[in-house]
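I have placed the structure first, in the form of C-alpha cells, so that the comments after it can refer back to it.
In this view, the complex is presented without one of its protein chains, the others remaining in place.
To keep things simple, chains are lettered A, B and C as they appear, and every chain counts its residues starting from 1.
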Amino acid sequence: MQETLFLPLIIALPLLGFVILGLSGKRIGEPAAGWLASLLVLGSFLLGLVLLLQGGARWTLAEWLPGIPFSLNLDNLSGVMLMVVAGVGFLIHVWAIGYMHGDPGYSRFFSYFNLFIAAMLVLILGDSLPVVFIGWEGVGLASYLLIGFWYQERVNADSARKAFIVNRIGDLGFLLAMGLLWSMFGTLSISELVEKVEAGGYSFTTLTLAGFFLLIGAIGKSAQVPLTVWLPDAMAGPTPVSALIHAATMVTAGVYLLVRHAFILHGDGFLAGLIVTVGLLTAFYGALCSLGQWDIKRIVAYTTLSQLGFMFVAVGVGAYWVAIFHIVTHAFFKALMFMTSGSVIHALGGEQDVRQMGGMRKYLPATHLHGLVATFASGGLVPLAGFWSKDAILAYSFEFGPWLWVLMLGASVLAALYSIRWYVLVFWGEYRGRSPSGRTNAHAPGGKAHPHESPAVMLWPNHILMGGALGVGFMGLPYVIDYKNFIEPYLTKAIGDFPHEKLPVVTEWVLIIISAVVAIAALWWGFRFFQQQMPAWYERFQTAALQGFYADAVYNALLVNPAKGLAELLFVGDKGLLTGFAGLGSLMGGLGGLLAKLETGALRFYLAGLLLALVLLLGWGVLR
Amino acid sequence: MIWLIASALLFSMGAYGALTRRTAILVFLSIELMLNAAALSLISFSRLYGSLDGQVVVLFIIAIAAAEVAVGLGLIVAIFRRRETTSVDELRQLRG
Amino acid sequence: MIHVGLWLPLLAGLVLLIMPGLGRGFAIASAAISLGISLVLFAGYGGQGVAYASQTPFLPEAGVYYALGLDGAGLLLWIAVSLVVLLGVWIADVPVRFLAYTLMMQTGLLGIFAAQDLIFFYFFFEATLIPSLLMLWFYGGADRLRAIYTFALFTLVGSLPMLAAIFAVRFLGGADSFLYTDLAANPLTGQTASLAFLGFMVALAVKTPLFPLHAWLPSFHQQNHPSGLADAMGTLYKVGIFAFFKWAIPLMPDGLREWQGLLLFLAAFGAIYAAWVAFSAPDWKTLLAYAGVSHMGVAALGLFSGNGEGTVGALYLLGASMVYGSAMFLFIGLVYKRTGSLETSPVRGLAKHAPALYVLGMFLLMAMIGLPGLSGFPGELMALLGAYKVSPWLTFVAFLAVIAAAAYALTAFQKLFQENTQAQAVPDLDTREWGFAAVTVAVLLLMGLYPKLFTLYLEPLGKALAALFGGAS
Partner (left out) sequence: MLTLYMLAGFATVLSLLAFVISREANRIVTLAGLVLAGLFCLVGWGQTVEAFGGLYRFDTLARGLTLVAILGGLWALLLGPAKKFEFPLLVLYAVTGMHIMASSPNLVVLVIALEVFSLPLYVLATWQRDEKGFEAGLKYFLLGALGAAIFLYGIALYFGATGSFMAGAPGSGPLYLAGLFLIMAAFAFKTAMVPFQWWSPDVYQGSPTVVTLFMATAVKAAAFAAMLRIFTPQGLEAWGVGMAVLIALSTLFGNLGALTQTEAKRLFAYSSIANAGYIGLGLYGPTGQATIPFYLLTYGLATGLIFAVLSMLSNQDVPLERLRGLWYRKPLLGGAMGLGILSVLGLPPLAGFWAKYLVFQEAARAGLYGLVVLALVTSAIGAYYYLKTFFLIFSKPTPVQEAEDHEAEAALTQFGSSEAPGIPVAAAPMGLTQGLMAPAARTGAPALGLLLGAIGLLGLLSVLPGLGLQAFSAGLSPAVAAVSITAPASGATLIAGSYTLQGTGKPGETLELFDNGNPLGVVTVGPDGRWSLPVATSTLPSALAAGAHTYEVRRAGQATGASTNVNVAQPAEPAFTSPLEGATVAATGFTLQGTARPGQVVEIFEDGASLGRVTADANGQWSLNVPPPPGGTRVYEARPEGAASGARISLVVPEAQAGAICSQSFALSNLQAGGTVSRPFRFGGVGSASSYTVLVRRGDRIIGRKEIPLSAACGWSYFSDPGPGEITYEVRETGRLETEPPLTTITLQVQ
C-alpha cells in the first residue's frame, strides 16, 4: 500500500470542477461546463482505477487535529465504492449534459454535481472518522443544494430543507459514535480502531452502543425506517440528482458506513436483530408505498427505499460483502431506472404523472429497452444483476433464520411487482396523456409535437448502464455455480474475514430456484394485473400508500408541530427571563425609593435618627 | 464620678431637649447644653488625672460655643426675618 | 511589537474620533496594520508557552504589573479579532466615528487576550464596555436605552463579584502580585476556591454567555446598528470561554471541580435551549444572537470537561465563532442595506437578483451550523470528544442543537433567499463586498480544512489545563 499524493488528487479533481464552475460557470457556458465536470469525474475514476490496480493507496496528514490525522485510504472496499461512485457518477454526468440542456442554472448544476462527487469520495476514502464525517455532511450539503436546485418553488426548497434536517438526526448519531469511540480507544482512525477492537480490553456493551450510534447515522443517511420521510420528497430535484444521489450513491453511504465498521457490528446479536428489523421494515414499507405512487420519480424513489432495506438486512445478517455487492448492482439498475424515467420525462416535456403516460415503447424504443432491462434487473429475473445480489441476500437470510428468508422472499415478490408496475404504466398500454404538443416547460423548451427519443448524449450512458445491469451480477455468483467468485474474497480482504458456514449445496440450489421461479411468477402476474382495471381493494390500498401511509402527517403531529410550538413558547419564556431580571432591577429601584423616603426633610426626625443611630452604635459597640 | 454621671445626664437632657423643642433657638440651646456636658466631663477627668489639659480644652469649648452662637443666631434671625417663624417643623421643602 | 499591536488601534481610534475627516481609509489602514502585526507575531511564535512576554511595574505597591504576553490561544484570538475588525471597517456602512469606536474597542479586546496580569485583564475586560456602550448608544435602535441598561448592568453586576474573587485569589492564595505566573504558582484550594470561582463564574457566564445569564444578548443585538458592525464587535466581546480557560480554571482548579456539574449542565442546556429558541426568532439579529449562545454552550461544554480535547475544541470554536459569527452579522448588514429590514418572516427571494450574495450567505450559514470542512467543525468536534468523556448524556443533549441549528438556520435562510415568488430586486455584491466575501470564505475554509495551523499551538495548552485539573472525573 503506497503513500501517495495522487490519492487526495482524486478528490481534488471534482472539487476543482466545483470551484471553477462555481466561480465562472456562466462564462464557460453550455455544454462546455457539463463536459468539463464530466471529464473531471472521469479523471477521478481513471486515477482511482490505476491506484486500485496498484494495490491501493494511503495518504496521511498527521495531527490534523490533536490526535486525529487527516487520512485517506484506498483499499478494496473503498475502491469498489469509488468505482461505483466515479463510474456511475460519470455516466450520470454525461447524461445530465443532455437532460439539463437549456436550464438557466446549467453550470451551477454541474458545479454542485462535482461538489457532490468530491464529498462522496471523501466519505468513501476517509480513514479517520472526522474525515469521513466531512464527506458525510458534504454529501448532505450537496444533496440539499441539488434537491433545492429549483429553489424558486417553495415546495422544492422545503423538500431540500427537510432532507437536510432529517439527515442531521443521523449525523448526531455519527457524532456521538465518534465521541464514544474516542473515549473508549483514544483514536478515530478506522484502521487503528480495527486493531484496538481486536485487541480487546473494553466493555462489549459500550461497543454495542457505539455500533448503535453508527446505525443511527446510517439510518439517517440511507433513509431507513423511521427516518425515511425525506427521500421521497427529495425527488424535487432534477432527475440526474435522483439517479446519482438518491439512488446510486449517497443513500448507500449508510450501508457503506456499517460495512466499514463491520468489526464493531460483527457478532453482536442485538445490533444484528435491530439492523435486520430496520431493513425489513424499510424493504416492506418502500415496496408498499411504491405500489401506490403516481409520480414516476416517487415510484422509483420508494423502490430505492425498498432495495436499501435489502442491503440493511444483508448487513444485519452479517453478509457484508453481499451488501456491497448489492450496492454495486443496485447502482446500475436503479440509476438506469431513474434515467429511463428521466428520459421519459424529458420526452414528455416534464410530465411526471404516470397516469399521463403509457405506450412509450412505441415512441421511445431505445428507452423502452433500457426500461425493460431495469425492470427485470430490479425485479430479480435470472440472470440479471439484481437477481444474483438479491439471491445472495436471501441465502444469507436463510442462514440467519428461515423465517427471515420467507419474509425476504415476500419483499422480493413486492420488488418484482413494483418494478413491473412501473414498466407497465410507463411503457405498456396506450399513450394516455394529452397531446404533448403545446405543452412547454422550462426543462424542455419549445416542447415537441411528439414524445421524442432522447439525444445520443443521454442514450449512451444508458446503454452502458444497461450493460452493467445485465452483467455485473456475474462477478458475484453463488458458490454452487462459481466456487470462488470474484467479489467475495476481494471485498473480504478489506472488510475483514468473518467466516460462516456455507449452506449445503442442495439447499442453496433449492433456494436459488425458488427465488428465480417466484420472481418470474410475480413479474408475469404483475404484468397481467397492472394492465387491468384495478380492483376496489387495490384502490383503497393505493390511497393510503400514496400518502406514504401517513408517515409525514404522523411526524408533523407528533414531532414537528410540538417542536415548533415549544420554540414559540421558549421564545416568549426567554423574553420573560429578561423581564424577570428587569423585575429584580425595579425591585431595587422600589427599595431605593423607600429608603429615600427616610429623608423626610423634617429636622427633628433627622435629629432623632441621628441620636438613635448614636445610641445603637454606642450600645452595640460598647456592650458587644 | 458623680460629676461624670451629671455630665451624662446633662448630655441626655440636651439631647431630649433638642428632640422635643420646635423652635430653632431652643433646639440650638439644647445642643449647647450638650457641649457643656462635654465640658463638665472634661473637667472631672482633668481632676482625675491631675492634669490641666482638660481644663484648657474647656476654655476652647467655651470659645467654640460662642462662635457657634454667633453664626447660629445670625442664621436663625435671618430666617425669622424672612419667614416670621423659627419653627423647625415648617422647614420641609427639601426632602426625598 | 506586541505593545504597538495593542495600543495602535486605540490611538488610531482617538485620532479618528478627533479628526473624522480622515475617513474610512484611515480606519482600514489601522486595522490592516493590526492584522499584519498579529500575523507577524503568529509567524514568530515558537510554539511553546507565553511569547512576547514583558512586564513593567504599574502599581508595584499593589502588585499590579503592566504585563503582556501571548500564548497559542491568545494569538489565535488576536488574529481573529484583528481580522474581524478589518472586515468590519472594510464592509460596514457606518459613520466614521463609529469606526473610531470600533478601533478603540479592538484595543480592549486585544488587551483581554494579551494581559498576563489579572488586574490588567480585568481592566481591559471592563474598559471594552465603554466603546461598546457608546456604539450602541449613538447608533442603536429606537429602544436602545433598555438594551444598554441590560447590557451594562449585566456586565457590571457580573464582573464586580469577579473583582472580589480576584482579590481573594491573590490574598488568600498568597501570591505576591497579580501576575499570571505568580498567581498560577499559588492556586486557591478547597472551599475558598469554589467561592472565588463562583465570583468568576457569574462574570464570565454573562460574557460567555451561559444560560440563564444570556438574557442581555438578544436585546443588545436587536438594538445595535443594522450594519452589524457593532454586533460583530459584540461577538468578539464574548470572551467568557477564554477567561475561564486562562484565569478561572488555572487559578482555581478546585473551583471547577466543585461547580463542574452545574456548569456542564448549564452549557449543555443552553446549547439546545438557545438553538430551539432561535427557531422562533422574529428577526435575523435575534436569531444570530441565540445561535451564538448555542455555539458558546457547546464550547463551554468542551472547556468544562477539563480535558485536553475539550479545551482545544472550546478555544478553537471560540476563535472560529468570532470569525463566522461576526461575518454573519456583517453579512446581515449587507442584507439590510438592500432590503431595509431584518425580519425573518417575509419571503424575499433575494437569490434571484443577487446570486453572489446568496452563495456567500449559504457559505456563512453552513459555517455557522458547523458543516465539517468549514471553520465551526473542528472546534465542535473536539469539544464533543472532550465532553463525551465526562458526560455522555449532557453531550447528547447539547448536540441536539446540531439538528435544531439546521432547522432554524435553513428555515430563515429559505425565506430570505429562496421561494422567489415575491422576489425583491436588489443589487448583487459590489467590488468592496466581493473583497469581504473572498477574505471571509478563504479564512473560514482555511480554519475548517487545516485546523492544525492553530491546534498545534492549542494542544499543549489543553494538555496543561488537563494536567492541572487532574483529568476528568
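Quick note on the criterion: a residue touches a chain if its C-beta (ideal position, glycine included) is under 8 Å from a C-beta of that chain, and two chains touch if they have at least 3 such contacts.
Note that this is a predicted model, so its numbers are computed, not measured.
J.: Which visible chains touch the chain that is not shown?
T.: The chain that is not shown touches these displayed chains: A, B, C.
J.: Touching the hidden chain in the complete assembly: which of C:4, C:40 or C:145 does that?
T.: With C:4, C:40 or C:145 as choices, the missing chain is touched by C:145.
J.: What does the interface between chain A and the hidden chain look like in terms of residue numbers?
T.: Touching the missing chain: residues 585, 588-589, 591-593, 595-596, 599, 601, 603, 605-607, 609-614, 617-618, 620-624.
J.: Name every residue on chain B in touch with the hidden partner chain.
T.: 4, 7, 11, 14, 18, 24, 27-28, 31-32, 34-35, 37-39, 41-42, 45-46, 48-49, 51, 53-54, 57, 60-61, 64, 67-68, 71-72, 75-76, 78-79, 82-83, 88, 91, 93-96
J.: If you put the missing chain back, which residues of chain C would it touch?
T.: Looking at chain C, the ones touching the missing chain are residues 46-47, 57-63, 119, 122-124, 126-127, 129-130, 133, 137-138, 145, 148-149, 152-153, 156-157, 160-161, 163-164, 167-168, 171, 176-177, 179, 181-182, 185, 199.
Here is the rule we go by: only the chains that are shown with their structure count from here on.
J.: So that we know how the chains sit together, what is the shape of their touch graph: line, ring, star, complete or other?
T.: line
J.: Can you tell me which chain is nearest the middle of the complex, judged by mean CA position?
T.: When every chain is reduced to its C-alpha mean, the one closest to the whole-protein mean is C.
J.: Between chain A and chain C, what is the gap in Å from one C-alpha centre to the other?
T.: Centre separation, chain A to chain C: 36 Å.
J.: Using mean C-alpha positions as chain centres, tell me how far chain A is from chain B in Å, no decimals.
T.: 96
J.: Which parts of chain B, given as residue numbers and ranges, touch two or more other chains?
T.: Not one residue in chain B touches at least two other chains.
J.: Listing for chain C: what residues touch at least two other chains?
T.: none
J.: Residue numbers of chain B touching chain A in their complex, please.
T.: Interface residues on chain B, with respect to chain A: 15, 18-19, 22, 27, 88-89, 91-96.
J.: If we count contacts the way the header does, which residues on chain C are in touch with chain A in the complex?
T.: 149-150, 153-154, 212, 215-216, 218-219, 273, 276-277, 279-281, 308-309, 312, 349, 351-352, 359, 362, 366, 371-373, 377-378, 381-382, 384-385, 387-389, 392, 395-396, 399-400, 402-403, 406-407, 410-411, 414, 417-421, 450-452, 455-456, 458-459, 462
J.: Write out the stretch or stretches of chain A touching chain C in their complex.
T.: It comes out as residues 22, 61, 63-67, 130, 133-134, 136-138, 141, 144-145, 148, 151-154, 157-158, 161, 164-165, 168-169, 171-172, 175-176, 178-180, 182-183, 188, 563-564, 566-568, 570-571, 574, 577-578, 581-582, 585.
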